[in-house]
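What follows is a single structure, and I will ask about it in a moment.
The complex appears here minus one protein chain, its other protein chains still in place.
Moving on to chain A:
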Amino acid sequence: MLTIKRIPTLVSIYQDTVDRPGCERSCLGMCCIPGAKLPVYAFPGTSSKDHLSDSDDCIPDAGGDLFLNEVILAQWEERLSRGLFRYDVTTCETKVLPGDFGFIAQLNEGRHLKKRPTEFRVDQVLQPFDSKKFNFTKVGQEEVLFCFEMSTSEGSGYSERMVVGDSPNVVVINVSPIEYGHVLLVPKLQDCKPQRMDQESLRLAVNFAAEAKNSSFRVGYNSLGAFATINHLHFQAYYLAVPFPVERASVKKIASSKKPGGVKIFELTDYAVLGLVYESNGVLEELADCVSQACIALQDHNIPYNVLISDCGRRIFIFPQCFAEKQALGQVDPDILDTQVNPAVWEISGHIVLKRREDYESATETNAWRLLAEVSLSSERFTEVKEMCVNASLKEESASFQLELLEVEMKHFSPKVTSGKGNRIAAKGLLSDAFAEDCCA
């Protein structure tokens, strides 16, 4: 068994609280959630996200409806004014390191806890949910910004107080933010799923990124063994109005759908970490499904990985990684470990949060590159992993193509029916083989 020792980040005020049953505070556990009223943002169920509607974050005037971007910003600002965060992240210095990629370094002395390190198992990407460990049922309702649910109608909408369903998708603050608006999206929170990617949850995360309509708002995912510390299914997200270095990196196309606006798969060609990039101007669910298939293949083969959802959900990066494994085996340079930078999705993407001033002052592109090079798989190993991911995705692409046709038909005949799970499954079963040749490698 391989383990590393690290100090877990405090994401909730209640992370270290030991609750008795009947917690006597408003938490998200089954003791408090039935009948609880929370803010709810409903996003449109049929997502034919127009490739042209990509202008960022319009904050409409005071009379208009609230949009997701604005709800996140407003609610986060409100929690900031209530003092729920451990520090004001806008007081943390940040800079761009000289160089072509433009790595972003931040000095964050407040995030670091003076605690004893905890042991984390890093050789098992899939581990069962453990209700005894911290999970998001324990966070307080004041840490909840809103629930993020699929709308039953065409449009989006926000209500300040609504009785929530059985197991809502919940957006909570991270009390140790690494940038403004740092939140965690917990799909079907009360289902208590472990940190394990599935199709429905990735679709939700992509919808979250798309609905925010702001290219400064990115969504990330870390698997276990790739620096996730909480084994309760969650995504992270925050605002930073700077392109990440990985978004600038050159790419080479390796596969694509023949459909106009369909999914294309690229690999990074000049970046410190080898990775795949999935891109689409079309239906985002198809893109999400291609990516989730690849992620499922990775985790089923016990390969730790990170995912970055950028460009309003239209570009998704997958990085299989091996840093924690190397660390556990003692193969990482001590001076890299000394900085205590944990290379999770944000660091891999080029946004590096440093805990010590001396590291911040002396940070260079070369240093950042050295750290990230340790994260990357070797090119031989990456080639194998890449093939596995692409094969998994291509299967999905043909099914999605079918799915889209069938949904058009359904909409035409029974406009009131929202896209149900049953129909999707039927669509796949019926038609996936006939169109298998639609993908070219």
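To be clear about the criterion, a contact is a pair of C-beta atoms (placed from the backbone, for glycine too) under 8 Å apart; a residue touches a chain by one contact, two chains touch by 3 or more; residues count from 1.
Operating definition for what follows: contacts and distances are computed from a predicted model.
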Answering from "Ribosomal RNA-processing protein 4", "LOV domain-containing protein", "SRP9 domain-containing protein" or "Mitochondrial import inner membrane translocase subunit": the UniProt protein name of the missing subunit is "LOV domain-containing protein"
Decide which residue listed in A:Y14, A:W76 or A:F382 touches the omitted chain of the complex. A:W76
From the list A:S12, A:T94 or A:N135, pick the residue that touches the absent chain. A:T94
Checked against the full complex, the residue among A:H232, A:R314 or A:K386 that touches the missing chain is A:R314
Residues of chain A in contact with the chain that isn't shown? 50-66, 69-78, 81, 90-96, 98-100, 102, 104, 155-156, 180-181, 213, 215-216, 239-243, 247-248, 251, 253, 258-261, 279, 281-282, 311, 314-315, 405-406, 408-409, 412, 438
